Structure formats: C-alpha cells, structure tokens
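A single protein chain has been omitted from the complex, and every remaining protein chain is retained in its original position.
So that you can tell them apart, the chains are marked A, B, C, D and E in the order they are listed, and the count of residues begins at 1 in each.
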Amino acid sequence: MPVVQIDMLEGRTLEQKRQLVKKVTEAIVETANCPPDAVTIIIREMPKEHLGKAGVLRSDM
Amino acid sequence: MPVVQIDMLEGRTLEQKRQLVKKVTEAIVETANCPPDAVTIIIREMPKEHLGKAGVLRSDM
Amino acid sequence: MPVVQIDMLEGRTLEQKRQLVKKVTEAIVETANCPPDAVTIIIREMPKEHLGKAGVLRSDM
Amino acid sequence: MPVVQIDMLEGRTLEQKRQLVKKVTEAIVETANCPPDAVTIIIREMPKEHLGKAGVLRSDM
Amino acid sequence: MPVVQIDMLEGRTLEQKRQLVKKVTEAIVETANCPPDAVTIIIREMPKEHLGKAGVLRSDM
Partner (left out) sequence: MPVVQIDMLEGRTLEQKRQLVKKVTEAIVETANCPPDAVTIIIREMPKEHLGKAGVLRSDM
C-alpha cells in the first residue's frame, strides 16, 4: 500500500533510478513492515527552473 | 471541490483521456454528490522507468 | 498502475466512499484500459478551513 | 518546512516562474511565520489535454 | 487552474490560514496572470513526527 512519490531534479541515470526504487522499497519493507509488492514508487523529475528554495529558482542559484 | 490527481503510465490517446475525464467526473458527481464544475482532474503521465513496483522499475519487467 | 489521489471536503459517509472507489475504478478501467487491480485510490478529506478558492477560505464562504 | 506544489497549465515564461516563486515564498513567510529557506516550491506544468474541468478537457474548451 | 497544495506543520491559527490563502492567491494571480477564481489552494497539516529532514524526524530535533 505505501505509495511513494519522489519529486527530484532531472539528471539521474536509468541505473540510478533502478537502484533508487530498489533501495527505497527495501527501506520501506524493512521499517513499515509490509511486503515488497505493496510498495508503489512514482518518480517525477523536474528542471531546475521548476524548483524554488528560499524564494529563488534553483536555475538562478 | 474534489481535486483528482491521476498518475499513470504514458501511452493513452487523446480520446482515452477525454473519456477518462468525462467518466471519472460522472462517477464523482454521482457518488460524492457534488456538481460537475466542482471537479478538477489533473492527469500526469510517466514513462515506465519512473514507476517502481515491488522494488523493480516497470521498464525492467 | 493508475494511482488516483482524491482531495475533497470531509463529510461523506462510508457508503459514499465505497461507491466513489467502485465507480471511479470502473471509469478508469473502462477508459484507460487497465485491469481493476492496477488501480489504487487514495482519499484525503479536509475541513473547510483548509480549502481556498479565489483567495477565500471555504469556511468563510 | 512548507512544501508547496503548484500544478498549472504550461506556457508561463521563465521570468513569470521566477516571480511566482519569489512572491509565493514571501506570502508564506509573511503569513505562516516561517523563514524563507524553510519554503520549498515545486512547479509542475501540464498541457491542456491533461486538465479536466466539469468533465471536459481544457483542450476541448 | 493553478492547484496549489501546501503541506506544512500543524499549529497555525485560522487567521493565519485565512491570510495564507489570501496572500498566496494574490501572488499567483499577479505572477501567473490568471483570475483569482482559477486558484484552488489545499492546505494539509502534519504533526512533527510525520516530517523527516536529513533522515531525522522533526519531533526528534
């Protein structure tokens, strides 16, 4: 059941995403005590101009 | 008021999205007892490498 | 795979939520051409003071 | 801490996004009484065919 | 159309939320060039034990 949405800057490789899904699922299975097939992970990538921190676009930092 | 966010794999046609919005709105109006113009639906599509199930990328299945 | 998040005002009955999940899933299965067990629906309820429209809290309308 | 997710139609300029992040952060800092660097803003753009209002795609309006 | 979701720690007063919705809507109307009634804001509050920063619960900080 855990549905995990990960919003992050674009730029990771396919292999990094593969490992991200693997390791995050393992972490949730271990700590939330649920089976692996209960875990759904959605990755959403964004460009730097779509992320604001302290009022400034990341693309302007 | 109901705001509906639908995250799904890319690949549906424009006509499928047209019907998806129509039928989901009808379902919500009927069951949640609200007017059609209260319903906002946001569709977000993702590639298979952005979806993880049971620790594995859908693009690897 | 479609993950559906429905944010709506609190106040619906359990039966309304039962029908909401049933009918929205049927609508998605029919239009997005996916099996029922691929559809996950998350309902999130909120009080009127957590909803803003046109700059005004719903609880103030 | 406030994490702000803004889903909106595509088409705004970089400068509009710059000002959006600046002004929304200022509004939150002023009203929620938190420091600027606590505010994270995520902008997600969508095409008109991914937005449904009253059961109709915006691209059909 | 802009749908704004604000996830923040619980504890703000009703008046703070009133001003938050007012000022954030004004900021979006001014910068994204849309009418006030196009802006929907959803506030979600969370306890400190539901927020993690740098691997630590806020309630443990």
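Just so we're on the same page, a contact is a pair of C-beta atoms (placed from the backbone, for glycine too) under 8 Å apart; a residue touches a chain by one contact, two chains touch by 3 or more.
Please read these numbers as outputs of a predicted model, since none were measured by experiment.
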Omitted chain - touching chains that are shown: A, C, D, E
Sites on chain A contacted by the missing partner chain, in the whole complex: 1-9, 12, 16, 19-20, 22-24, 26-28, 30-34, 51, 53, 58
Sites on chain D contacted by the missing partner chain, in the whole complex: 1, 3, 40, 42
Touching residues (missing chain, whole complex) on chain E: 7, 44, 46, 49-57, 59-60
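In this text, only the chains that are shown with their structure count from here on.
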Intersection of the contact lists for chain C and chain D: A, B, E
Residue numbers of chain C (touch at least two other chains): 1, 3, 7, 51, 53
Touch-based graph of the chains, sorted into line, ring, star, complete or other: other
